[in-house]
Each structure stands twice: as structure tokens, then as C-alpha cells.
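With one protein chain withheld, the remaining protein chains of the complex are depicted in position.
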Amino acid sequence: MNKPIGKPVARTEFTQGERRWQADFDASPGAAGRVANRSGIEIKPLYTPQDWSGERYLEALGFPGEYPNTRGIYPSMHRGRSWTQRQLIGLGVPEDYNARLKELLAHGATAVSLIPCNSVFRGYDADEVPEELLGTCGTVVNTVDDMERALADIPLDKISCALNDPSPFTLLALVLAVAKRRGIAWTKITGTSNQSDCISHYVANHMFFRLALQGARRVLTDHIAFCNAQVPGWNPLSVVGQHMQQAGATPAEAMAFTLASAIQYAEDCQARGMDPDVFLPRVTFFFDISVSFFEEVAKFRAARRLWARIARERFGARDPKAWRFKFHAQSSGVDLTRQQPLNNIARVAVQAMAGIFGGLQSLHTDSYDEVVSVPTAEAARIAVATQNILREEAHLTDVIDPLGGSYYVETLTDQMQEKIEAIIARIDAAGGMYAAVGQGLVQRMIGDSAFAFQQRVERGEDTVVGVNAYQTEEDPNAYTVLEYPARERIAAQLIRLRAYKAQRSNGAATKALDALARAAQGTENVMARIVDATEAGATHGEICACLRRELGFGQPLAVV
Amino acid sequence: MAEQRPPKIIVTKIGFDGHDRGSRVVAAYLRDAGMEVVYTPPWQEIAAVVKLATEEDADVIGVSSLATDHLLVPKLMAALRAAALDDVQVIVGGIVPPKDERVLIEAGVAQVFHPGASLEAIADSVRALSATRRAQLEGSI
Partner (left out) sequence: MNAPRTLAERIRGGDRRALARAITAVENESAEAVSIRAALAAHLGHARVVGVTGPPGAGKSTLVNALVKELVARGRRVAVIAVDPSSPITGGAVLGDRVRMGEMQGHDAVFIRSLASRGHLGGLSRTAAQVIDVLDAAGFDEVIVETVGAGQSEVEIAKVAPTRLVVCPPGLGDDVQAIKAGILEIADLFVVNKADLPDAARTESELHAMLALRRHADQPPVLKTVATTGEGVAALADWLGARAHPGRAAPRALSTARSAPTGHMSPPMTGIQRDAAALLERLMARDAFARHLGLELVAAGAGTATVRMRVRPEHHNFWNSCHGGALFSLADTALGLASNSHGTVAALIDSHMTFSIAVKAGALLTARAEEVSRTRKLGVYRVEIRRDDGVLVAGLTGTLYRTGKALPGEA
């Protein structure tokens, strides 16, 4: 309840009250010492209507679902429909993945996601890489048959699919081929090309497929155009803040770099003649949620407001759907520790809460043992249960934007927005994100933040429970570590791959790959040819090799 | 001439994982600790690392591994031996389960650092290993 402090008498009483409190506070034990959050914003011990008084409610906050969307992009938010419980999983061979998927769906997860093996991320088939590295961090999927087995009995027309599928988006092509086989129209397919953003991978070196950056840029724009036209329920662009934050960027930096990247992608689409009212509604974002609770809530609220303004004013979008900042968020693995790993359950719960209060659309909670290996089934179950408890026992969904109006949270939202805008301005001055990462500017900023954070932890200025404080003797057997996939299962997968290549029509596959190469050399939409190629039996590795040849091999900048 | 010759270390990643926050922070710290650091991007081939160690006459190779790339380290050790680079010291940092750590030490890795290891401890180790190697090679080419 905010009463504007207007009348002189009231103001005097307020100031006196504040002074009394300040004196008492200064005299209390432990009152000294300045506190700043990870983005460098100083945090006071108390916030009052002096900091934020709600006079600008309509302009600064608005109602949920109404510009500038600060309180939420939909009118009903989680009270109407819960966030999607989308647990990212990827494991070994397609059959193992399918089994784990069905388990998770039975336990309450409401959507499908797929993390492929690192070899797939890097653009290779299973028979092109050292066997030890196969299937240890994700699922090996190279062919339409593999995707068929991975998604056995999963109703693709009813369940949303998130594929961790960077350029050149072969996994989506495989899913579309499977849908066609099953007689499902592509217009019924919903989901997201998770982390399809090429800039963040270049910067934070994660899952980077070795296409030269400009080649990846072109493929991404083709992909967005193809999906907008042929798979209208699909979100082809998922702009990622997670990798940069995990690489050490502060929350404000990560958000700024992400928005700046989204601006570049939107500019590319506009330059192609695409309509912002068509492509912007299908843009989604993917963020890390650190354990810095209030900072994360403020970060997301500020971003919603900023993006609405950017969409409407910078890109001229008129449809309110185009102003919506839709995002998936994941609890940050970087905040989890190997020491006293069960503590991570508490951390993940806090991170999840921050994301929920931040108004996310989709949430992944890490398993407590994520730091050590691919999660065990038990740990994965606890991660899903955490979400269920927050929603159904703590009733976090009963109120939309419950922290809205808090003197602190509104002040912090404004301050985070200022910081984010200043960084975006710096990127704009450097010529945009592509130019900035080419110069190494973004990488240096991230490296500096990472280094500063590490120094603070080493000096004990920032506490990490179990690591630099509250340490205990470690029992290495305190939890079981998942074994790597049995070598026989990997061997069997390799045999199946060989058999697949022998049985398909090599002529058809080669012809389709040639057509893909020609498209890459010219201006034809490359994504359409990738989809054709998968239907003609070409494998993921073959498609990637073709594009590497045509569009160039990329090197990330090694900046220390 | 009295040598103020700093330790020379290669900080690299072999295998597929691309998370390089740890290796960047370590490289920056070692540089600030006065060492000469050859820092590579991730996804280095083993043969490339061997060539690098040969040409730069590195004292230590620091391998950063997050996913399961440490499983390739025994192959790196074998390649170093084949190139007559037995004297080059190798340390590994990252996520290495206990039973895999034993395998690495047996393959010749000097030390394995786990998450939470202090940067100063890593720097001390590099200094010590570098001194050991130089003492070993004293006077020979």
C-alpha cells in the first residue's frame, strides 16, 4: 500500500522516522560493510517509498499481458497455466533416452527435450570420433531411424519438443522427417530449436559447431524464414544468455549481450524483408538463473520491459504478441558445488523460485549431482519434485508477479535495466554484437567478470558453502556417480549406423547433399535443403560436413 | 646470466567439451603470477598439442576437462612419450571421478585438480613442476 509522500508534515515525519531507523541500524552489530550484487549494483539494507513509490505504475509496470509487460507477458501467467516443466535430458543411445523420457513424463514433466551427444554438437557422426567420447553427455542421434527410436510412442502433435540443436538444425530436420513418416502435419509440430543463437556459442564456446560465424548467421536466418513459413508452431530462434552467464558474465552483462544479439538477428530478418509481427512472436530466450535471488528476479522483469520497448520502437512491431519476452530458464550449474552435493538441492530450489517470480515460461531444474556426471534417475526425480512442491505446496503460482511493488524489487529492476541499457549502448557503439565479438570486446568483459568473481571467492569475500566456508571432510562415496553407457550399447549403435548407411539409397542421399551444397553457394534457403537431405537419408555428419566445406570452418577467438 | 625465465605452460582442452571458463580464469591467473601461458581454444587435436609443446618447449601442459574429455588424456600421454617429450609435466583440471583420477596418475599425469581447487595451489604446482623439469634437463638439449 503506497501513499505518495506529498504533504510537508508527512514528509517530515517520514524523514524523522528514517533517521531514527538509520541511527539504530548503524549501532547494531554487523551493520558496517557495503554489499553489492553480482552485477555490481550496491544494495542498501532497507528500501522505502522514497526509492519507489508506485506513482508510475501504469507506465513502468502496467498490468500483466499489457505493454510494457513488466509484470508478465500473459494476463494470467502461472495462475492460469503453470510454466512448462521441461527437463533437459540426453543420454547414451536413443533407446535409453526414450526410456528416461517416458519416466520423466510419468513423473510430471510436460514436455520433451533432447540434448545430443557432444559429437553431434560438433557436427560429426558416431563413426567419425573417438569411441570413448560417445554418449557420455547426451544422446547419439545421427539418422532418421535414430530419431524415430528416440521418440518412440511420443505423440509429436500433442507434446512440445525442445531440441538442443545448433546450426545447421539437423535435429529439427530429423524430427520433421519422423513426423512425415507418421503422417503428422508439420503445422501441428510445436517446440523450440533450443539455443539456436550462434553468437552466444561463439563467445562462450559452448556447443559451437564449426561453421564460420558469418556462415552460421546466414543459416540461422534461413532457418527462421523456413520455420515461420512451414512449421508455424515452432520457435526457430532461441537466444541464449545462459552460456555467457555461466562463462562468468554478470547477470546484467548476460542479459545485455543476449538482447544485443537478439537485436542483430531481428535486424537480419528485417533486412530479408521478413515482417517483425511474424518473426518476433516466435523468438524465445534461454537464461541461466543464478542463486542471487533478487538480482535474477529484477533481471527478468527489466528484460521484459526492455524487450517490449525494443520490439515496438526499434523494430516497429504492432502486434502485442511480438512484444512478448518469452523465455526458458535453467537453474545455474555454475553455482552448484561438488563438495557437499546434496546442498545443491537447496540451491536449485532458490534458483527455481527466482525464475518463477521472474515470470519464466519454462523451467529446467538441475539435478544435485549434475556437477559430477550425467544425473542419476533419483536425482532427476528430485529436480522435478522441486518444481511440483514450489507450485503445489508453496503455492507460488497463486499470485501473478507477487514481488511487484516491493520497494526493493522495483528499485532493483530499474537499476538492472539501467545497467543493461548501458552495456547494450556500448555494444551498439562497437557496431553491434557481431562486430563486438569479432573484436573480442564481449569475451574480454566476460573474462574480466569471471576472473573478478574467482578472486572474490578465493579471498572469501563471496561465500560458497562447503567450498570456502562451512567445509567438512569429504566422503567420496557419499553419492553414486552414474556409470558411462555400457560400451556394448555404443558398439551396437555404431553397427546400426553402418547398417543404415548400407541400406539407404546412397544415390538419393548424395543428390540431396549436392543440392544442399548448391543452395549454400547461392541464396536459396538452406534449411529447406537440409530437411530434404534428411528425408533422402543423409546423416547428420554428412550434412554438417557439406556445410563446413561450403560455408567455412570457424575458429572461436581465444581471448584471455 | 641469472635467469628470470618464467615457467612456460600450455593451457588447453582436448576432446569435445567447449566450456572454457575455468581454463581462461586459470590462464589469466598464471599470467598475473608472472608465467608465460600459451592459451588455446577448446577442441584441440592431440597431435596439435604435441606439436605445440615441442615448438614452444613448454614445461607444463594443463588440460582442462569438464565432460568426459579426460578419458582422452592417456592418449595424450602416449603421444607425448612417442615424441620424446616425457619430461613435459601434465596436470589435469576439472570434473574427474575418483576412479578415473587413479587411471590418469598411472598414465603419468602429475596432478589432478578438482572444482574448488585454489588458483594459488595450481600456480604453486606449475612452479614446482617447471622447476623439476628444468633441473632434469639441465645442460642438455
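Residue numbering begins at 1 within each chain, and the chains themselves are lettered A and B in the order written.
One rule holds in what follows: a residue touches a chain if its C-beta (ideal position, glycine included) is under 8 Å from a C-beta of that chain, and two chains touch if they have at least 3 such contacts.
In this text the structure is predicted, and so the values were computed from the model without any measurement.
In the complete assembly, the contact with the undisplayed chain comes from B:M35, out of B:I14, B:M35 or B:L119. Considering the complete assembly, chain A touches the hidden chain via residues 212, 439, 555, 557-560. Listed for chain B, the residues touching the missing chain in the whole complex are 1, 3-6, 27-28, 30-41, 45, 47-48, 51-52, 54-57, 83-85, 137, 139-141.
FYI, only the chains that are shown with their structure count from here on.
In terms of their C-alpha centroids, the spacing between chain A and chain B amounts to 32 Å. The residues of chain A lying in touch with chain B in their complex are 118-119, 121-122, 129-130, 132-133, 136-137, 201, 204-208, 210, 246-248, 334, 337-339, 371-373, 447, 450-451, 454, 458, 464, 467, 476, 481, 484, 555-560. For chain B in complex with chain A, the residues that touch the partner chain are 15-21, 24-25, 27-29, 31, 37, 39-43, 67-69, 71-72, 75, 95, 97-98, 114-116, 118-120.
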